[in-house]
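Every protein chain except one is present and positioned as in the full complex.
After this line comes chain A, so read on.
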Amino acid sequence: MAASKASRIGEEIWKTRIDKVNAELVTLTYGTIVAQLCKDFEDDYPEVNRQLDKMGYNIGLRLIEDYLAKSNTMKRCSNFRETADMISRVGFKIFLNITPQVTNWTADNNSFSLVFDENPFADFVELPDDGRAQNELWYSNILCGVLRGALEMVQMQVEAHFISDVLRGNDTTEMRVTLIRYIDDELPPEDD
């Protein structure tokens, strides 16, 4: 499916089938969660990253059904490039009203970057200046988990992590997504 068609689908669903909420409610709720995790785990940022990823994973496992129902998806993507376009132009569009750029493909087409020009989670946010958060905390790490969970439900095992974040002073916010394998129907071993 062409990228432009994906954009059109995303736009159409966003306009007609999505209940909107105040963006600040989302931003502030997410901020509260991250801040509370930092408190609960006593500023152990790698652990906070892990917890966010886990929360996102559990969201993704459920959210995929909403994505499929709303987008009326009847057939699976024919390749990983199409998957990437659908993630950005339909998935991110309908749930967050953003369309991150899909870029930096590897030659084998198994790994790409999502570059976030805007990130509704990060409005108003400044990372704590304890000298570590800037290097250790991936503030929007929940998104990696969401992608991992959602794609796992449609038979794709992926690995996702942020490699830069404007909150850390980088120029861009960039997430790297790598396809590990397609989980094809695995038949249980036969008892011979």
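The rule is short, and it goes like this: a contact is a pair of C-beta atoms (placed from the backbone, for glycine too) under 8 Å apart; a residue touches a chain by one contact, two chains touch by 3 or more; residues count from 1.
Following the convention adopted for this analysis, contacts and distances are computed from a predicted model.
Name of the non-displayed chain as stated in its UniProt record, restricted to "28S ribosomal protein S18a: mitochondrial-like protein", "Trafficking protein particle complex subunit", "RNA polymerase II subunit A C-terminal domain phosphatase SSU72" or "RBR-type E3 ubiquitin transferase": "Trafficking protein particle complex subunit". Among A:Tyr30, A:Tyr45 or A:Phe80, only A:Phe80 touches the chain left out of the display.
When the full complex is taken into account, the listed residue touching the unshown chain is A:Leu61, out of A:Ala3, A:Val26 or A:Leu61. If you put the missing chain back, the residues of chain A touching it would be 61-66, 68-70, 72-73, 75-81, 105, 107-109, 153-154, 182, 185.
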